[in-house]
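The other protein chains are all here in position, but one chain of the complex has been omitted.
Just so it is clear, A, B and C label the chains in written order, and each chain counts residues from 1 on its own.
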Amino acid sequence: MTDATHGVGAATPGPARVSTNSPMRLALRRLMRHRSFRVGLVMLLLIVLLAWAAPWITNGTPNATSVRVRFTPPSLDYPFGTDNFGRDLWTRVVYGARVSLWIGFTVALLSAFFGGIIGVCAAWFRRLDSLLMRIMDALMAFPAILLAIGVSAVLGPQLSSVIIALTSAYIPRCARMVRASALVIREQDYVEAARISGASSLRIILRHILPNCLAPLLVTLTFVFAYAILAEATLSFLGIGTPPPHASWGNIVAQGRDFAVEAWWIMLFPGLAISISALSINLMGDGLRDVLDPRLKIEG
Amino acid sequence: MIKLILTRLAQAVPVMLIVAILTFVLMKLLPGDPAVLLAGEGADLDKVDALRRELGLDRPLLIQLGSWLADLARFDLGRSLFLNQPVAEAIVERLPVTLSLAMVAFVMTIPIGIIMGMVAAYWRDSWVDTAVMSLALVGVSVPNFWLAILAIILFSVTLGWLPSAGYVPIDEGLWLWLRSLIMPAAVLALFQIGYLARMTRSEMLEVMDQDYVRTARAKGVSELRTVAKHAFRNALVSVLTVSGYIFSLLVGGSVVIEQIFALPGIGRLLVQAIMARDIPVVQGTMLFLGFMFVAINVLVDIFYTVVDPRVRYD
Amino acid sequence: MTETIVSVRNLTRTFVQGGAGGKQLLKAVEDVSFDIRRGETLGLVGESGSGKSTIGKVLVGALPPSEGTVDLFGTRITPQSRDRAWKPLRHRVQFVFQDPHAALNPRMRVGQSIAEPLEVKGGMSRADRHARVEELMELVGLPPNFLDRFPHEFSGGQRQRIVIARALALNPDFVICDEAVASLDVSMQAQIINLLKDLQDRMGLSYLFIAHDLAVVRAASHRIAVLYAGQVVELAQRSDLYQRPLHPYTRALLDAVPRARKRQRPPVLGGEVPSLLNKPRGCNFSTRCPLATEHCRQVEPALREVEGRQVACHLV
Partner (left out) sequence: MTDKLLDVRDLAVSFRTDRGWIPAVDSVNFTLGEGDALGIVGESGSGKSVTALSLLRLHAERNTRIEGQVLWRGRDVLKLSRGQLQQLRGSEIAMVFQDPIHTLNPVLNIADQIGESLRIHQGMTGAAARRRAIELLDTVRIPDAARRVNDYPHQLSGGQRQRVMIAIAIACQPKLLIADEPTTALDVTVQAQIMELLRQLRADLGMSVILISHDLGLVSEFADRVMVMYAGQPIEMAPVDALFDLPLHPYSDGLISAIPDLDSDLDRLPTIAGSIPEPTRRPAGCRFAPRCPHQKADCRNTVLPMLEAGGGRAVRCTLHVTDKRAVA
C-alpha cells in the first residue's frame, strides 16, 4: 500500500481488506515527507549511532588522563584535541552524548508521563482541576532552569538528581498542554456518546481522551527533549548538574572555560555537540508539530 | 473590567502562598544542617544546639513554616549565614543589576523577535522565511553559556571592543552602563529572540488563515496592510502574553549569564549561596524570584484584558 | 392507541451565566411538557436559543432537569435523580449527533466505535460482538467489511450511518436525533431520513427528532412541537401544523422558508429572538409578533388545547 485511498465508494462494497490508513500511519507518512523532520531525524540518528558505537570508535576510556599529552590541539590522533588532564576530547564528547541524550530523553519521557496523567486528571475530574492547576501555576512561576537549579541544589550533584530536577521543571508544562487538549476532547460528541452508553471514567480516559491527547503530547515531549539537553548542560556548566568525572557536554565546556583562549578546542566541540543535538531535535519537533498539531503553542 | 483585574489579583494570592510553601519545603529538604554549617567545622555540640535554638530550628516544622510566613508578611527574609547582612538587603542591593540585564535583553528581544517572525510569515515558504527561521532555530538550540564564552573571546579578548566582565551602575554614565551590559544581554536574548520569532511566525500564519483576513483582502486592502494591521493586531494579543513570560525567562537565564560575566546580580547571589549552602539566601532569593514571576503573570493578564476588546467589554 | 414511553412534564432547565461578575440565571427550557408513544416520531423544531438541544440532552441524561419530571419507560427522572437512576435506561435511550465527524473517535476503527456500547454493557463474547457489529453495519446499509476502517475514510453520510449503527447497538426503544441531518448535503439528508424511517418500521423505534429545518422535520415526524425561546408555542399533528399553523410564530417560520415558485412573498418577520436572560414580560413572541396586543405584552399565554392541538397564544 503506497498510495493512500481516501473515502470509499458509497454503497459499492470495497475489496475485503483491512484498512491500513490508520490516522497514525497517515501522520507517519506525512512526517516522512516533511523536510525538516527528515533532516532532524537523520542528524539525531547519526548522533545516537555515534553514542552507541562509542567503545569501537573511541579509545574507550573517557576518563583516562595522560600528563604527557595535555592541551594537544586537534590532530589525527586526537580529532578534538585533549584537555588539561590530557584526556582525549573526542572520546569524552562521544561518551558525553550518552549522558546528555540519556538525561534529555528520560526527562522528556518522565515529564510527558507524569504531566500527561496530571493534565488528564485535571481536565476530567473537575474538582481536582483548580488545586492541581494552582500547584502547576506555582511551579510554572519559576522559569524551568531556575526550578531545576533549586531542586538540583537540594538533591546534590548526582545523575538522578539532575533528572528529577529537570523533570519537575517540565512536568507542569506538559500538564498544561495535555489539560488544554483534554478539555477540548472531553467536549467532543464521541465522549458524550461513550458517556451515554454508560462507559466509566476510566474507560473514557483510556480509550478516548488519552489516545487523542497523544499527538500534542508527543510534540511537547520532543521540544522538552531539546530543552532538557540544553538545561542539563547549563546545570552541569554551573557545577550542579552531572558530577565529574562523568563526561557531560556541560561540564566539559565548564572545564574548558578557563582555557578558552589558549585551548579553544576544549570548549568548542562539546558546545557544538550540544547545539547540533538540540537543533536536530527541534527540527523534528517542528515537523511533528506541523503534521500533528499545527496550532500547538509550546512554552519553553 | 476592574472586577476582572481584582479577580486576577485574588487568584494570584494562593499561587504565591503555594510558591512560599514550596520554597520552604524545598529548603527544608536541603542537605546540611545550617547550625552545623554556621558553627563551623569541629564546633562542639553545645554551641551547635545553642545556634539551632537561636535560629528556631528546634521547633516543629509547621511552627517554623508559620513563623517564616509571618516574617515574610513583614518582608523579613531572615539573615544570611555568611554575608553578614539581612537577605532582603542582599537582594535589594543586587536587584538593579539583574533588572538592568533583563531589561536590556528584553528591549532587544521584543522588536527583533517580532520583526523576524513577521518577515518570515510575510514571505512564507520563500528563501527569506527559510533564512530567518534557520537563524531562529539556531537561537533556540545553542546553549547561551557556551555562546557567552565565544563572545568574550571574540569581542573582548580578540577585538577588545567590550569589557569581558563586571557591571557599571547607571549613575556612572549611561554609556558605560550599557557597554557593560550589551554583550551579556545580547547573549541572554538570543534564545528568546529565536523563541519569539518562531512563535510570532506560527501565530501570524494561523491568523492569516482566518476568514477575517480574507475579508480584508476582499475589501482591497493591500497585502502589507492586511498583514500589518488585520493579522498582526490579532497575533499581538498572544505575542504580548508571551512577552511577560519572556521577561521571566530572561530573569531566570540571568543566573547563568551573571555567573559568566561576573555581574553582581541576584543570579550570582543565588549560585554562590547554593555553593556555600547559605540556606536563608537560597530560600529568600527563590521566593523573591517566584513572587516576581507571579506578579509579572498578573500584570500580563491585566494588560491582556486591556488590549483584547473581546475581554474588555464583557 | 399504543403505550406512551416518554412523558415530559413541566421540564425547566436553567443555566448559571457569567463568572466573577454578576451571576444570572438563564432559562434555556421553561415549563415544557409532551409525550412520545411507541413507534412515534416527535419533531422538535425551533431556531437557535429555542432550547431544543437542551431538551434532548436532558432526555438522554447528559443534563439533569432543573425542575419538572421526565418519565422514561416508567422510570421517573427528577431533579434529584442521581446518575444511578439512569443505569437501567442507558441501553433503551440512545442519541444521534449533529456532526458525524465529531461523533466518532478518529483513532478508533468504526467497528470498535459501534461495539463500544456492547462492551460497556458486557455479557457478550468477542465473536458475538463481532457478529452483532456486522449485522448493524448491514442494517444501516454499509458493507460489513468496512468495519476495520477509520472514520476519516468515510463520507459525511456514511459516518452518520455509523453513528446510527452505534446508537442501535443495544436495541434501544427511543432514539434522540439532534440535528442528525443538518450537516449533510441534500442528497445525503434524504438517504438518512429514509433510513431512520425504515429502522422505525422494522424495530418499532420512537424518535425525538430535533431540527431547525421545517421541511426536514415534516418529512421525518408524526407530530411536531414548535419551540420559541425555551417554550412550546404549538404542538400538533404534522399535517395540521403545516397546512394550518395557528400560532403566529409557526406561521412566520413557515413563511420564512425559501422555496421555488412561491406565489407571493409573505412579509418578513422582523426582530430577533429575545435574550433568554431578559425575556419579555408577557408572551415571548410579543416583541416580534405582527398581531401582538397590549394584553399579549402583559400576560403570558398558557399552552391550551385548541382543535385537537396545543397552542400558546391569546389570539386563537
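As a working rule, a residue touches a chain if its C-beta (ideal position, glycine included) is under 8 Å from a C-beta of that chain, and two chains touch if they have at least 3 such contacts.
Quick caveat, the model's predicted, so the values are computed rather than measured.
**Student:** Quick one: say which of C:A131, C:A256 or C:L277 touches the chain that got left out.
**Tutor:** Going through C:A131, C:A256 or C:L277 one by one, C:A256 is the residue touching the chain not shown.
**Student:** In the whole complex, what residues of chain B lie against the chain that is missing from view?
**Tutor:** Output for chain B: 124-125, 210-212, 214-223, 230, 233-234, 237, 308-310, 313.
**Student:** If the hidden chain were put back, which residues of chain C would touch it?
**Tutor:** Answer for chain C: residues 47-48, 155-158, 185-191, 193-194, 197, 212-216, 218-219, 238-239, 242, 252-262, 265, 268-270, 272-273 touch the chain left out.
FYI, only the chains that are shown with their structure count from here on.
**Student:** Where the centres are mean C-alpha positions, what is the separation of chain A from chain C, in Å?
**Tutor:** 48
**Student:** For chain A, which residues are in contact with chain C within the complex?
**Tutor:** Those residues of chain A that touch chain C are 5-8, 10-11, 13-14, 16-19, 21-24, 26, 188-190, 192-200, 203, 207-208, 211-212.
**Student:** State the interface residues of chain A toward chain B in the complex, per the touch definition above.
**Tutor:** Interface residues on chain A, with respect to chain B: 134-135, 137-139, 141-146, 149-151, 153-154, 156, 226, 230, 233-234, 237-240, 250, 253, 257, 260-261, 264, 267, 271, 274-276, 278-279, 282-283, 286, 294-295, 297, 299-300.
**Student:** So in the complex, which bits of chain C are touching chain A?
**Tutor:** Going through chain C, the ones touching chain A are 60-62, 86-87, 90-91, 93-95, 97-99, 102-109, 113, 116-117, 120-121, 141-143, 145-146, 148-150, 152-155, 157-158, 163, 166, 170.
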